[in-house]
Each structure stands twice: as structure tokens, then as C-alpha cells.
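Left out: one protein chain. Kept in place: all the others.
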Amino acid sequence: MSGMKVTIWNEFRHEKTNAAVKAIYPEGIHVTIAKAFADAPDIEVTMATLDDPEHGLSDSVLDQTDVLFWWGHCAHGEVSDEIVRKVQQRVLQGMGLVVLHSGHYSKIFKTLMGTNCSLKWREAAEKERLWNIAPGHPITEGIGEYFELEHTEMYGERFDIPEPQQLIFLSWFQGGEVFRSGCTWERGNGRIFYFRPGHETYPIYHNAQVQKNPVEFGTLGSTTSPHIYRQGAKQPCT
Amino acid sequence: MSGMKVTIWNEFRHEKTNAAVKAIYPEGIHVTIAKAFADAPDIEVTMATLDDPEHGLSDSVLDQTDVLFWWGHCAHGEVSDEIVRKVQQRVLQGMGLVVLHSGHYSKIFKTLMGTNCSLKWREAAEKERLWNIAPGHPITEGIGEYFELEHTEMYGERFDIPEPQQLIFLSWFQGGEVFRSGCTWERGNGRIFYFRPGHETYPIYHNAQVQKNPVEFGTLGSTTSPHIYRQGAKQPCT
Amino acid sequence: MSGMKVTIWNEFRHEKTNAAVKAIYPEGIHVTIAKAFADAPDIEVTMATLDDPEHGLSDSVLDQTDVLFWWGHCAHGEVSDEIVRKVQQRVLQGMGLVVLHSGHYSKIFKTLMGTNCSLKWREAAEKERLWNIAPGHPITEGIGEYFELEHTEMYGERFDIPEPQQLIFLSWFQGGEVFRSGCTWERGNGRIFYFRPGHETYPIYHNAQVQKNPVEFGTLGSTTSPHIYRQGAKQPCT
Partner (left out) sequence: MSGMKVTIWNEFRHEKTNAAVKAIYPEGIHVTIAKAFADAPDIEVTMATLDDPEHGLSDSVLDQTDVLFWWGHCAHGEVSDEIVRKVQQRVLQGMGLVVLHSGHYSKIFKTLMGTNCSLKWREAAEKERLWNIAPGHPITEGIGEYFELEHTEMYGERFDIPEPQQLIFLSWFQGGEVFRSGCTWERGNGRIFYFRPGHETYPIYHNAQVQKNPVEFGTLGSTTSPHIYRQGAKQPCT
């Protein structure tokens, strides 16, 4: 599909201040995610970060955004309420929103869900297996029964979210927890996809990892809006 | 069920300032609603209004509230954000919430829905027929295929809400509109029921009307929390 | 999207035996529906009817079907259980299914829903207004707030179906009824769309009508499978 426009928003703080994170994502998580779209020539990628003016989310940027990816962790509180309201309105008008990992606690996700979006977590570099619960959904195109991440932060239930419209992935963790790791909702005219994998101290979004676990980024690329759905089939998953 | 505790919150402004409203609800809409519970001896009713300290919703009142009814119209903006956050947390912890009519635009409802909760409206004293879409649900106990209100304000789709967990009532309006007039959602551990009927210049909640259309209040009495569900069967509906 | 394959199944009995129906659909309802796809060159249309061998639904036909349209009315009971089981399995494997009007009582629809799929009806050539409840959904692309049919058979609630995944259209009828006229469900890997309009004695599917109410067929063309979703934007709606 020609001209699909993705904006990748990253808090971009850990990568500047934490040596371990910097080593994995020297240019920032957003750049790593953006590179995952390099083989999808129809997708135009824009990047935006917290410390840009208006957090990089000016009206002109949002006017050019079909789908917004959101990664944040330690600075959720610094996102201005005005920008959150603006992004909420864009979603209700039809923009897709993909919330990644610790973005579950972002203002924009909590605002759209109406709940606390709380969960359990543990950093033990344990194994995660993501079961494909919706094999007919475009997001899971090219994924078989499950895919695995060898070393990941654990997120456990109960995840305080409204019942998803569709449950896409269910995670099993080595330590005994389960998690609804891929969920869709519709709000207004927009679609929202929460995708659990990803952590600043594990190379989940890194190219090297992506080359080993390509299915993971396949799921990011084929996402929540009808426009992006169309991209699904064309994106190389191997 | 013994000791079920209902708190009825009313903005209580129209009734003081507008002669037409005052004529219909001289003591306030909350008092009229409270009286509808008079024949349910197991239900303890508390009332609270916007101009009470803490809007009448102190921690000690909320501690004693299983289900909160909410009526507001012209002063949604005067409800403090702090109280809204507190009520939201109570709902997520398990308190039932019944939002009435123009409460669709209240801060608490919009916060819990995550959407704009906008709709169409017209004041033409037209006929409304509420079709019972969930005949097996406790809320509709004692209601047949539909019930009617002869002179009502119209609310029309599209109502900007998340897909309800269950659609309870669908309204037909004389002028050509339809509306999802009874909807349930779960958020956190709490249940939410939106119920459309009611307007400050029509005697929808007035005893005389209730005596003619008793089913309407039956729906208010058997509501969203498991505790109130239990009440359903015991409440006289004729 | 190149090569999307639609099979239109029609009971094709009324058109042979009833002069009034024959006058409106001389070649059969399936041919009229097929012609509505004439301007969508990427869509390959196949037709099948009850009196064909295997009801026209051989394995080789189903192998070449991305989406199956189903129109039936007076001969539901003559559809073989074996064919119904086969079509059910195809849907569960990912085939889209669009059930039209009186197809609500077809074996295949009842089998996939698990309910009686009963409803009220009245033939009074009354006005129907279909409100667009899902303006962000591909099915409603190009439709505004609502569209109208001047003379239609009424279908009224309660429609005995499982809660839809998404409610697309809500009908208002002149005579006082409402109906969930456009509904989606997912079953297995397949998507199902029920679309109410259409009747054998009203020219709902006829070209002349379509030219006056083109949006109606726009909704049929952009339907339930991701493949057909992609077609939505390209299909001329005027």
C-alpha cells in the first residue's frame, strides 16, 4: 500500500544515560524500530521523541501519521497532558496506535483504556513463549503456533485492561506467569494494538535479535489500521 | 440482599435555578430517584450533590457505597478532577456505577470509557421505544419486549463509546434515530451501566411517571454489581 | 487486490416460480449481486445455486473462494447437512462469509452462531434508515451517518444472535422497530458479516436501485475478510 505513514515515538532517555541500554540501542530504540521497516518501501517512517518540541508530535506530524508507535518507560509523567489529549483525539478520529511493552503505563494508553493498566513484572532474563491465539488475524500472518524470546522481562496477569476486542498473543513465562501480550481494541474510529515484547536492557528490538526472531517485527509491521493490515502480506517475515 | 448501599449523586443545579425543572423535581432529581427505592427495604440510600463538601463523595461515603448513581448535565466541568480520580479508582476496585442520561458527558464516564462519549440530541418531546435486547439479563427482569416513554428528549447515534460488553436496550425514536440506551461494561473489578432515559425538563424520574411506567425504575434498581443483581428478583416491578 | 475470489450462492427458487420476484430479478438475485461487482476488476465472481450438483459448492469451487455470499429464503431445509458442515469448516479455516437478509435462518448461519437466529418481521414496504455505528470500519467506507431504503421488509429485535464482535449498522424502521442490521463475528480463522437489507419482492439488490442507493452495494463489496477489506478503498461508491 503506497504511502502508509508510521511515526515512531520514543521517550529516548535510557539510551542517553544508561550505559547498558546505550550499548544495545546506541541510536535509540526508535531508530532500531524504524530500521525494521527498511524493507517495506511503501512505509514512510518518521521519528519523534520526548525532548523534541511538542514531544515531536506537532499537528503537522500527526497530520502525516496513519499509525503511531509508542515506547516509554521512566518518563511517562513528563509527557504533557495537552499532547496526550491531542493524540487521544487523533486515535478517536482514526489513527492507529501501537503501544509497546512498558508503554502500558503511558498516559495515552491509560487515557484510552480508562483503567490502571497495572501488571506484575520481574527481570529474570527468563524464557517467554508467545502463543498465537488469533491465527486468522493479519497481525499474526506468517507466525505459526508460537514464537519464543529466550531472555525477556516477565509481565504477569492480572493486567488491568478492558476486555480486548480480540486476544492475539498469550504469553507463557518460565517462572509461572501468563500474560495477554497482544491485544486489540477499537476506540472511536481508531484501532489500538498493545504488544508486550521489548525492554530497554534486553535487545528485543535490536536488528541482530530481529534477524534471529523475525516474526516479532512482522507483528509490529502488520498492525491495527486497515491501511497497515494491507501491508501485512507484503512484508518479508524471514 | 441485606444492606446493599446505593449512593445517588446529583449535580442539583437546574432544580434550583430553572422554574420548569423545579416544578417537576422540587426536591431534586436525586430525591425522586431515592424514593423509587422506598419499596426495597434492603437497600440503603445515600444522597450526594455537587455543592456538598467534596461533592458529597468523601472517603467515608464511598466506603459505604456498593453502587453509585450519577446524574449531571450543565456543570460537568465543576466536578473536581481529584474526586473523579477517586471515583474511578473505586469503580476499578469493584464499586458499581450507573450513569444516567446526560451523565454521558460527565468526567467520570468519559474517564472510564476513554472516548468522547458524544451523541446527537434533539428536544422535541417525541416518543421513545426501548427494545429489550437482553431478556436474560437481570437488568431487564420483568420487562417484556420493550417499554415506551411518550415524551422524551432524543439521543441519537453514533454514540462514541467502546463496544459495550452487553447491549441491554436499543431505543427507537419517532423522528428517525436509534440509540444504544442501555449498555454494560466492566472496568477493573467494577461494573458500569449507562441508562439513557431521563431529562431535567421531562418528568422521566418523577413518581407520577414511575407509577405509569414502573418498569423504567425496575431497570435502575437491578443494576450492575453482583450485589445489586441479587436485588433484582426481589424488587416489585408493578 | 488482485484475484480476490467471491462466490455468490443463491437458493434461486422464488425467481423461477413467483412472477413478482421474476419481474424484479429475472436472472436471479445472484446475477444481480454479481453485476454489482462488475466495476471491481480485481474481483473474480463465481455463482452457485441450490439446484446445482452439490449446490454448486464442490471442493474445487470452495478451493477458489475467498468470500462466500449466501442468500436463501424458502428452501433452507433443502440444503444438505453435509454441505453445511463443509462450508462451516471452510469458514473456520479462514473463508469469509456474508449472510444476506433471510439467510439469517439458513443452516449455515445458525450452525455458526449456535443460536436460533430468530427475529420479528413485517412486510409493509416501510422506510428503513441504517445508521452507521462503525464509521472507522472498512465496511462503512464511503457511507456517511446513515443510508435509507424507502420500501423494505421490516426485521425487528430481538434478533437471537451472539453479541457481535462489532456492530456495524443499526436500523430504524418507520413502524417502530430497531434491528442490528450489520454485524461481524470471527469464528475459527474466518470472518462472518450479516447484512440485513434485501428481499425477494423488493428490488433491493436490483441495479436500478443500486444506482440510486449505491452505498448499499458498497457495503457488500467491502466486507469481512482481510482480503476483501483491501478492496474497500478502491471500489467506486458513486
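The letters A, B and C name the chains in turn, as written, and every chain counts its residues from 1.
As a working rule, a residue touches a chain if its C-beta (ideal position, glycine included) is under 8 Å from a C-beta of that chain, and two chains touch if they have at least 3 such contacts.
This structure is a prediction, so every number in the text was calculated from the model and none was measured.
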From B:52, B:126 or B:186, residue that would touch the chain that is not displayed: B:186
Where the unshown chain meets subunit C, residue by residue: 88-89, 92, 111-116, 160, 162-163, 165, 185-188
Contact footprint on subunit A, counting only the chain that is left out: 129, 131-133, 135, 145, 156-158, 163, 166-167, 170-173, 176-178, 180
Missing-chain contacts mapped onto subunit B: 1, 94, 134-136, 138, 165-166, 186, 188-191, 226, 229-230, 232-233
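Here, only the chains that are shown with their structure count from here on.
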Residue-number overlap at the subunit A/subunit C interface, same or different (half cut): same
Gap in Å, rounded to a whole number, between the CA centres of subunit C and subunit A: 36
Where subunit C touches two or more other chains, by residue: 135, 166
